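Only a single protein chain was left out; the remaining protein chains are all shown in position.
Chains: A and B, in written order; residue numbering restarts at 1 for each.
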Amino acid sequence: MMKRGVIALLTDFGTDDLFVGVMKGVILKINPQVELVDITHNIPPQDIFSAGFLLKSGYHYFPRGCIFLVVVDPGVGSERKAVVVCTKNYFFVGPDNGVLSLAAEDDGIEKIVCLENEQFFLTPLSHTFAGRDVFAPVAAYLSRGEKPERLGRNLDTIEKIHLPLPRVKPEYKPPLFCGKVAFSSEVEEHILQGEVIYIDHFGNLITNIEKDIFTNFVQDRKFIIKIKGRKIFSLSDSYQSVKKEEILAIFDSFNLLEISVNCHSAKQLLGVERGERVEVEIVREE
Amino acid sequence: MMKRGVIALLTDFGTDDLFVGVMKGVILKINPQVELVDITHNIPPQDIFSAGFLLKSGYHYFPRGCIFLVVVDPGVGSERKAVVVCTKNYFFVGPDNGVLSLAAEDDGIEKIVCLENEQFFLTPLSHTFAGRDVFAPVAAYLSRGEKPERLGRNLDTIEKIHLPLPRVKPEYKPPLFCGKVAFSSEVEEHILQGEVIYIDHFGNLITNIEKDIFTNFVQDRKFIIKIKGRKIFSLSDSYQSVKKEEILAIFDSFNLLEISVNCHSAKQLLGVERGERVEVEIVREE
Partner (left out) sequence: MMKRGVIALLTDFGTDDLFVGVMKGVILKINPQVELVDITHNIPPQDIFSAGFLLKSGYHYFPRGCIFLVVVDPGVGSERKAVVVCTKNYFFVGPDNGVLSLAAEDDGIEKIVCLENEQFFLTPLSHTFAGRDVFAPVAAYLSRGEKPERLGRNLDTIEKIHLPLPRVKPEYKPPLFCGKVAFSSEVEEHILQGEVIYIDHFGNLITNIEKDIFTNFVQDRKFIIKIKGRKIFSLSDSYQSVKKEEILAIFDSFNLLEISVNCHSAKQLLGVERGERVEVEIVREE
């Protein structure tokens, strides 16, 4: 008997063409009872990093057993593998180009299967649309309870991508001696350097600085957050804690440090793109 | 037992990020049987007015008992309340900033509950994403038949927004005496002044002049509709009743006076933004 399940779709297909609709048609032909949820189809074309980051940020909000159908696939038709990754609570179906790795490793990988059994594919296979011919039908069969091991051979590992990690810069330079100023001679870590790794629809600048890292670094010391010549001296509890169009720093809903502007786009107001440097600097008390 | 219901989503989250998908994941975790319908997620950021206007225009086309999950929430994380408004036929869940008021009052408010019972929230609560942490789970529990009174304490009223109303201008100025021209000396109401309150995807200009108001005002008199220097002398029955790229006036599917251009964008052709004045002027017969 069929089982009802959830397939969540994440692609760079956009919503102007029929790619997404056709994948859904293929799925419903195989499992009419499945629930289909769009995460987004507006990943910038071929941007494996953004897709992988979003997937990692959100996957655990979905019901246990959910099948993530992820198609950001610049290597479609080439030798790149197609895989299903079974984790502790979920299934991730997509190309083996790293896009699945952040989320799958976060949940705990239990099995990796290389999709090779053409019995579960559409035929003839096209060279340009594995989403329709391979990933959608495989996800549909999984949602009906098909065993992953029947889909192909086991793999030991998948391709990986990595989020850039924030770095602590121990660039302490002892001041020139100038009179009787007392200062600690030990080299202190006094700058935490991160970067903007994602910019959302509202123009909020999401950095790679997690709340735990920030808190451990800052402790009870005074700090300044610096980005593109602007300085922020405290953390906010809400966007409206500053005046309209003023800049603020806040821990966002994914526990990442976010630079925002109340009721406006920080991206636009500050002219910032992904990759922009963000620094948390400890203020020395004298 | 679970009940099948409908949750209709209306937000300013856009569809580029994972906000909408994550809210749906949260809902399906709580009620796997619910039907999810997107109204739109492309409300201009923080535009409570547009969201409230669209909600009022369309809510009554949805099945009885439908739960409207409305998140246009510039005050997220501040002291603004979160509410569910129970009306004669529906439930409206969202921030108490006015966005729910036009629709809820139109249907008839029966109960207002301030969302305070954290048992129905996700924890820990973020400061920036009440859609995920408060509104989505509350909507999901409602769709399973949870009683609104269990969600928090009763409120007497909600915040309100108001559509600008059209005005009748009795600005009759008696003409200078010039020969034997006869004219009525009584001051007539001869201009109905409204404005463009919404512009749709096709560039149609939707005004705040309802069909009833127009009809009562005009009666069987001749009229001119004026907008940005253009004049329209009659109402059309269809877009194609004028030539391609010609301007027309029509009562739209929500019974509002709409200024359109056949097979083109009136917004673009006339260079009009929201707020532009529209006048219906009675033509005096001599």
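The definition used in the following text is that contacts are C-beta pairs under 8 Å (C-beta built on N, C-alpha and C of every residue); 3 or more make two chains touch, one makes a residue touch a chain.
Everything numeric here is computed off the predicted structure, so don't read it as measured data.
Trainee: Among the options B:110, B:149 or B:237, which residue touches the chain absent from this view?
Mentor: Residue touching the absent chain, from the options given: B:237.
Trainee: Given the contact definition stated above, which residue among A:74, A:108, A:145 or A:170 touches the chain not shown here?
Mentor: Of all options in A:74, A:108, A:145 or A:170, contact with the hidden chain holds for A:74.
Trainee: For subunit B, enumerate the residues touching the unshown chain of the complex.
Mentor: Considering the whole complex, subunit B reaches the absent chain at 4, 6, 8, 10, 15, 35, 37-42, 54, 57-58, 61-64, 66, 200-202, 236-241, 250-253, 258, 263, 265.
Trainee: Counting contacts across the full complex, list the positions on subunit A that touch the omitted chain.
Mentor: Missing-chain contacts on subunit A: residues 13-22, 24-26, 28-29, 32, 36, 45-46, 74-78, 126-129, 132-133.
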